[in-house]
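One structure, pasted below without further comment.
Only one protein chain is missing; all other protein chains are in place.
== subunit A ==
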Amino acid sequence: MAADPSAAPPAADPDGPDAVRLTWNAWPRSKIEASRCVVPLAAAVSPCRAPDPSAPPPLPYPPLRCKPPCSALLNPFARVDFAAKIWICPLCFSRNHFPPHYAAISESNVPAELFPQCSTVEYVVGGAGVPGAPQAQQGAPPPPVFLFVIDTCVIEEELEYVKMAMRKAVALLPEHALVGLVTFGTQVHLHELGFSDLSKIYVFRGTKEISKEQILDQLGLAGAGRTGFPKMPGQPGVPQVNGMHPPATAGVNRFLLPVSECECTLSTLLDELQPDQWPVEAGNRAIRCTGVALSIVSKDLSEPVRSHKDLDKDAAPHFQKAVKFYDGLAKQLVGQGHVLDVFASALDQVGLAEMKVAIERTGGLVVLSESFGHSVFKDSFQRIFEGGEQSLGLSFKKWVDGSTNTEELVEGFDQETAAVVLARYISLKMEMEEEFDATRWLDRSLIRLCSRFGDYRKDDPSSFSLHSNFSLFPQFMFNLRRSQFVQVFNNSPDETAFFRMLLNRESITNSVAMIQPSLISFSFDSPPSPVFLDVASIAADRILLLDAYFSVVIFHGMTIAQWRNMGYQNQPEHEQFAQLLQAPHEEAQMIIKGRFPVPRLVVCDQHGSQARFLLAKLNPSATYNSAHDVALGSDIIFTDDVSFQVFCEHLQRLAVQS
């Protein structure tokens, strides 16, 4: 059983105070047992989630560690012998003495990291992380780093938008933030901002893959990082004499400069930035070197990662639409659409909000190219994780007892997490395995799960029932089968890549929304309320608001649309109608505001062409096959897909088969 003392589900955050969710909150006893669980045992962790305002403040001292090789941090699950001033690591069961400065510890005086409700705490750690080093001596935290990556293979007009957004972004950056600029078209340009005489650019070719070592070597940074080159983060203000770059800037600081120092250079650069000069052969699309650009981004950033621990990365590869270019080594490399990608949309959203504008205007989507994108993303993600551990010392632990029987397993099932885990799992499998039939695999898994945990008499479908912890799971699976994650043919490969990327990145709650959109109905009859994600929810006098995470759809029923077209909302006596019209928009704006990247907002009317955005997500309980019993004002979906009801019937039949 979950032994967490604060087991009561927190209302504020569905992902819990620790941002850790497990598919099974009880351990299967053995490997065989685990394999019979169908849904793998998995944890979804969001270590860098924005801190919960109600969480305890960060602890102003470094964490206490278990002796190596365990090195686990002291946490509420540790057994503490207050008398002997000893704690026992819950992971390796080693006995550790408290250090001298913990001498005052007692049952009535425990440090915050031992509070039971503090299963997640943050530490503020000084640069070197020396235990006990007074914070005052640790100096100011290193400045955040922003490296902008701009595609120049765009038409002039769009580049102007980007420039505009960039200027705004730069203006909004904190003075001390370090800025770098990479532009790329056919070749990659790394701008050396710390060179005042003229615009200095390192050019890398797009057709060649370059290793991180080569780049560091070629940029003259090779020795710098490794041999402890005396870097001067936060104080590169060495005066530039006669245009010579001082030796101190020989390192990475040549490329990353405080905004205050390079704002001018940067704006000049932006002014002169032109669309890629390399000619485009007739009939071909512009050749661009997204891959190398990204690889440089990731390689180059590895340097600041080490020198500037508090890293905010904000890299924004921005591509023009629709280029597929196959490269010898990454044949599936696909870059399409306009892109604003954020590795770690950490704390500072300042630059991002501006970039968003550019994307919306150019009608682009947030896409990351598949092969590099993923590795870049993962690398960066991992690095942030490493960086985060050093700087913040997050300690998140959840104690799960070894459970013994099926009932306990059932009790511990987290169907939302399970659905998301399965979605991620099949996404990976679809990428990695050719000919992988996701639908069949999902169906089989669901059937096995239902057979394993359902309550039924053999060969009697009508006797089938599921524990409440599983009740939503078939519906999740049904929607997953119909979602963009499985039905990839409706999307371009990089849209799919993008969807998958966000699926992998977002919290469980958000991921569930991607798999199973929510539908809210607005009508005169009742306050806004969730309704079934079913075609039957459509009514002529309703406005529906669909939140499919990547898109938000406002759908006006036929009658509402007619009224609106006649302009009733502008008449004072119909103010209520105006309010009804307005309400879903407000709700949609709420959703959009709280989400990054910005979802696409679709406003449509029943029977309008845009209505497909809603219909595609609805359970086709009424299709043209069953059109005879269509009620007035309701709708049908022109599909051969099975409805959820049919799906469930099949499931029950198959699950109870012996």
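One rule holds in what follows: contacts are C-beta pairs under 8 Å (C-beta built on N, C-alpha and C of every residue); 3 or more make two chains touch, one makes a residue touch a chain; residues count from 1.
The rule we apply is simple: contacts and distances are computed from a predicted model.
**Q** Not counting the visible chains, the remaining one has a UniProt entry; which protein name from "Beta-hexosaminidase", "Protein transport protein Sec24-like CEF", "Immediate early response 5" or "Dolichol-phosphate mannosyltransferase subunit 3" does it give?
**A** The UniProt record for the chain left out of view names it "Protein transport protein Sec24-like CEF".
**Q** Check each of A:Arg36, A:Arg65 or A:Lys200 against the chain that is not shown and name the one that touches it.
**A** A:Lys200
**Q** Considering the whole complex, which of A:His189, A:Arg542 or A:Lys617 touches the chain not shown?
**A** That would be A:His189, which touches the missing chain.
**Q** Which parts of subunit A face the unshown chain closely enough to count as touching?
**A** Contacting residues on subunit A, toward the hidden partner: 187, 189, 192, 195, 197-205, 208, 210, 214-215, 218-220, 242-244, 247, 250, 268, 271-272, 277-279.
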